[in-house]
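Removed: one protein chain of the complex. Kept in place: all other protein chains.
First chain written, first letter: the chains are A and B, and each begins at residue 1.
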Amino acid sequence: MNGFLDRMLGRVRLGGWLAVAAPVIAVVFAVLITSVVLLVAGKAPVEAFTTLADYGTQPRSMVMILNTGVMYYISALAVAVGFRMNLFNIGVDGQYRLAAVVAAGLGGAAVVPGVLNIVLVVVVAVVVGALWAAIAGLLRVYRGVSEVISTIMLNAIATGLGSWLVSEHFGVLTGNDLGTRPIPDDAHMPGIPLIAGTPVLVNGFIVVAVLLGVAYWVVLNRTRFGFELRATGKSESAAVASGVSVKKMIVVTMVMSGAVAGLIGMPELLGASYKYSNNFPAGLGFTGIAIALLGRNNPVGMAVGALLWSFLENSSNQLQLLDISKEIVQIMQGVVVISVIIAYELVHRYRIVAEQRRVSRELAAPQEAPKAEAAA
Amino acid sequence: MKILYGMQRPDEGEIRVNGSPVGFHTPADAIAAGIGMVHQHFMLADNLTVLENVVLGSEPRRGGVALDFAAARKKIKEISDAYGLGVRPDVPVEDLGVGDRQRVEILKVLYRGARILILDEPTAVLVPHEVDELFDNLRGLVREGLTILFISHKLDEVLRVADEITVIRRGTTVAAVNPKDVTSRKLAELMVGSELPSPETRESTVTDVVALSVRDLTVRTGDGRPVVENVSFDIHKGEVLGIAGVEGNGQAELVEAIMGMRPSEAGALTLAGADISHWSTLRRRAGGIGYIPEDRHRHGLLLESPLWENRILGHQTRRPNVKGPWIDRAGARADTRRIVEEYDVRTPGIDVDAATLSGGNQQKLIVGREMSGDPVLLIASHPTRGVDIGAQAAIWDHLRTARAAGLAVLLISADLDELIGLSDTLKVILRGRIVADVDPANVTPEQLGSAMTGAGEGV
Partner (left out) sequence: MTATDLPVERPVETPPARRFRLSAPVLLLGLAGLVVLLSIARLVTGANDITSAGTVSAALGLAVPIGLAGLGGLWSERAGVVNIGLEGMMVLGTWFGAWGALQFHSPWAGVVAGAVGGALGAVIHAVATVTFGVDHIISGVAINIVGVGFTQYLSQLVFDGMPGGGTKNSPPLPKMGTVSLGFLDDPLRTVEAKHWFVLSDFAGVLRGITQGVSWFTILAILLVPLSFYILWRTPFGLRLRACGERPVAAESLGVNVYLYKWAAVIISGVLAGLGGAFLSLVAAGIYRDGQTGGRGYIGLAAMIFGNWRPGGLAGGAALFGYTDALQLRQGGISVHALLLVVVLLLVAVAVYQLVRQRRGVAALVTGVVAIAVFVVFAVTDTVPEQFTSFTPHLTTLLVLSLASQRLRMPAADGVPYRRGQAK
């Protein structure tokens, strides 16, 4: 099996494009699978994909794609911070929803005026998200509870707490919709007329998202903290021997991930709905996981992934014109995720083997050839 | 050896068992041909019982589906009694000592009806009386007509137990000798291929300035057993202090306690006059402790990171790697090039992953890294383990040079020649205690060996 893989991949030359190859292959594979599913259901795949593409390139839909994409991107960043040190924050979902409820409640109360209120809402959201995530970090460090299980449980608890807060403390009934008191007009995040040809504005948080992406890259790749975080993710034992306090890193990383998660709901809260109700988008934390996997925790990769996801979600409604159910998009997304993780794993293995070959080729001294020595 | 047991396949050549050629694709084929292997690292599942470990893969059945525990227990008892192995079938393996585990491994092989046993470095983890017991067991097996292939680099043991010796070097047979006709020196030269490289150190460079002082250090495991007990010593600038001992007598814990990776229960550590007992690992490193870890893959390197990032590891608070909170890429890269140059790390560049280098070159990179930043003390744990002879000589040279420049070195090694040749002072550790001081100038490996096993205390 390995021999086959080596031979199969051995013909591929190693290059920078290899990193891009995996997601591209995965997307192509997903398109193929989706086409098969469509054909089985008796629909024309080409027509479906052109409909999607047509819709996605109109100015108005581009704005919509950007706006949803902003939320997806922030969510992916929150997940990726943990992923980089092998910490699985499955709880981004609960963190952002609880953060949004509390922030919406406070914002609606309008304790401070105008722009200050925006700042207050954002800060509160960040703090709530961070604290909620910290629970999982502390449980892992002090009680040895896997963060995977604890964050999943905390998601359910956050749901209960959130609906309790809305109904008992912050809630006002508008028609049938129970939600928090709307945030006053003077504390709305202004939109940006980024795309010509449509009166719809791009959510102002796109700036925040871009800044976050840059900050993510800088912190991880250019700072000592980021180095320690990545080192812990690659080898915990080596990190310990190098003087990294892994316990501290787990808590700090979890808090950072939660803090970013707190921001996920902000574009919606301060730029679209201005309140938290049953219609507030749910499940963005899981979308973030999918996009972080797709973009391999790379800030640019995740941006592409977020836009792709958003494009599929937004244009899926158009499929109904062709009498195709829009859930076909979910199948496509699922296949992309599964095939991309397998593709990355294969590329990763291939890269190691290929680099070892390259090194032994470039080294003249034959006895220095790298051997799979037994780790003593 | 892995080929003999079907875990790898030969490119050419032929294996004959009892005269008939065989070809093994999996370990199951080898087992069927009557070949059994006792691995150096025990192939036992701790959480399963002895019985479960033994019968795994060839279980007696009852009624087609059920495992026949009674029959298995009976057969294990029979074999155990026949060869005097004293194995209890229903104990979880995790409760067994190393010697017992090895007997389980042997029983596992016999249970499968093996007539040919391969033992890979079986004595590496045993204390002397366990080695004696093992040899008794082996002689019993041979009396019963079994064939044993005993793989070891411990020459005296090979001479003691073998009827016939084959010397292999770099994958080729270099000699077949009769143990009665060779000395262990001669055998060693056959193995190495030439004169033995000697780690001889010339004149002493020891000063009276104490670099590291350890006083009454005690370390306990999670369940309260002492693994290091009341250990005290001083290392001076320009001195190499060697710790000799059979592996697993507290050396690893001692090192981890000095590095601050493992909490110590009592005792004081003073580095260049400063009390470091309560410092974090990072602070101790920044304070001037360099560390060549025992297991470089687990503790010394980020295998999937480029060399220059590995240069930063453990030195992430110091120049030239960082400027304040920022990583100084240019500085780190330039210094990595310096290390590659000065320490002769054979690599096509500093952007390749550490995993692609050979063991010797990985180790040279680590030595170079730990020597930079003017350390006060270097802890070298098995610094030449698993590296080729060229790298070994180079690493010894670097240690000597640094010692001459005033570095204090704590050397832990299983290689007695290395210990005797490099150390200015030698201490013997047994069951977590320092049991003897030995003068490396006039001690033979044999004397040291008996001190390590507690037989010759007070040499």
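Here is the rule we use: contacts are C-beta pairs under 8 Å (C-beta built on N, C-alpha and C of every residue); 3 or more make two chains touch, one makes a residue touch a chain.
As the structure is a computational prediction, the values presented were derived from the model and not from experiment.
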Using the touch definition from the top, which of B:M43, B:A274 or B:A404 touches the missing chain? B:M43
Contacting the left-out chain in the complete assembly, out of A:I90, A:A104, A:A125 or A:V251: A:I90
Out of A:A110, A:I331 or A:I352, which residue would touch the omitted chain in the full complex? A:I331
Given B:N18, B:T183, B:T221 or B:T444, the residue that touches the chain left out of view is B:T221
Omitted-chain footprint on subunit B covers residues 5, 7-8, 26-28, 31, 37, 39, 41, 43-48, 52-53, 55-59, 61, 65-67, 91, 94-100, 108, 125-127, 130, 221, 225, 227, 246, 248-250, 252-253, 430-432
Listed in rising order, the subunit A residues that touch the chain left out are 2, 37, 41, 88, 90, 139, 143-146, 148-150, 152-157, 159-161, 163-164, 167-168, 286, 289-290, 293, 325, 327-331, 333-335, 337-338, 341-342, 345-346, 349, 374-375
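Please note the rule applied: only the chains that are shown with their structure count from here on.
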Subunit B touches which residues of subunit A in the complex? 221-228, 230-231, 234-235, 237-238, 240-245, 352, 355-356, 358-359, 362-363, 365, 367-371, 373-376
Help me check something: in the complex, which residues belonging to subunit B touch subunit A? 259-261, 280-286, 291, 293-295, 297-305, 309, 312-314, 316-317, 322, 325-327, 329, 346-348, 352-353, 355-361, 382, 385-386, 388, 390
